[in-house]
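For this view, one protein chain was removed and the others were kept in their places.
Take a look at chain A:
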Amino acid sequence: MATDYVIAKQVSKHFGHQQVLNQIDLTLPAGMIYGLIGPSGAGKTTLIKSILGMEAVDSGTVKVMDTVMPNRAVMAQVGYMAQSDALYETLTARENLTLFGQLMSVPKIKLAQMIDYAAGLVDLTSQLDKRVSGYSGGMKRRLSLAIALIQDPQLLILDEPTVGIDPELRQQIWTELNKLKDTGKSMLVTTHVMDEAERCDYLMLIRHGIALAEGTPAALKQQYAVDTIEQVFLKAGRMQDANDGNR
């Protein structure tokens, strides 16, 4: 098996007249946390949905686990956490986990064990039998993450995973993500919180559907001769605007 979990080549996509993705190249090898950073509306979610095969791309190809997407069967190997908490509020957390476990074809005998594992990871074990309607925003976010982990996938695609989560828990989650990485799993994480970007192994800056810059956080800082990723982003953005103006 190839070590690259995701290979996207020259991916373009537009909605109406608006170009949402413009010739994006992305390669995600095994054992890496790949960060997609950019402002809201930059095209991060569209890129993620194209990789999942939920959106059709206009041109270019996406391969996940060496399979050309869209492909339904490959989806079982991808843990996905959506930007909005898509949970069944009248069901308990355990019932939500059970449902998605069954949909992901987790064997019956393994399911209870996986629920305990995933709930433990996000610190929800004691609240498992409470209905989701009684959950706080942060708890819902954590449950969404637990659902993404339910089939123990090699590839995790997390869309804004730490929105609404308090700093302490965010710390815990990043610790867990790093542990998962050490077991050979890969993660594609979108964020617009810049200090989170520093924790990624590799970054891609997206703005107006264009990949402005990419590289490790250290390399990027060096390239733009600044101290923080935030400054990298601001500088790259200004350069993009200047180029647009010259055109």
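As a working rule, contacts are C-beta pairs under 8 Å (C-beta built on N, C-alpha and C of every residue); 3 or more make two chains touch, one makes a residue touch a chain; residues count from 1.
One rule holds in what follows: contacts and distances are computed from a predicted model.
Missing from the rendering is one chain, named in UniProt as "ABC transporter permease" (options: "Succinate dehydrogenase subunit C", "NADH-quinone oxidoreductase subunit H", "ABC transporter permease" or "Small basic protein").
Checked against the full complex, the one of A:91, A:112 or A:226 touching the unshown chain is A:91.
The missing chain, though absent from the display, is touched by one residue of A:29, A:70 or A:237; that residue is A:70.
Although one chain is not drawn, its touching partners on chain A can still be listed: residues 52-56, 70-76, 78, 80, 82, 84-91, 95, 99-100, 102-105.
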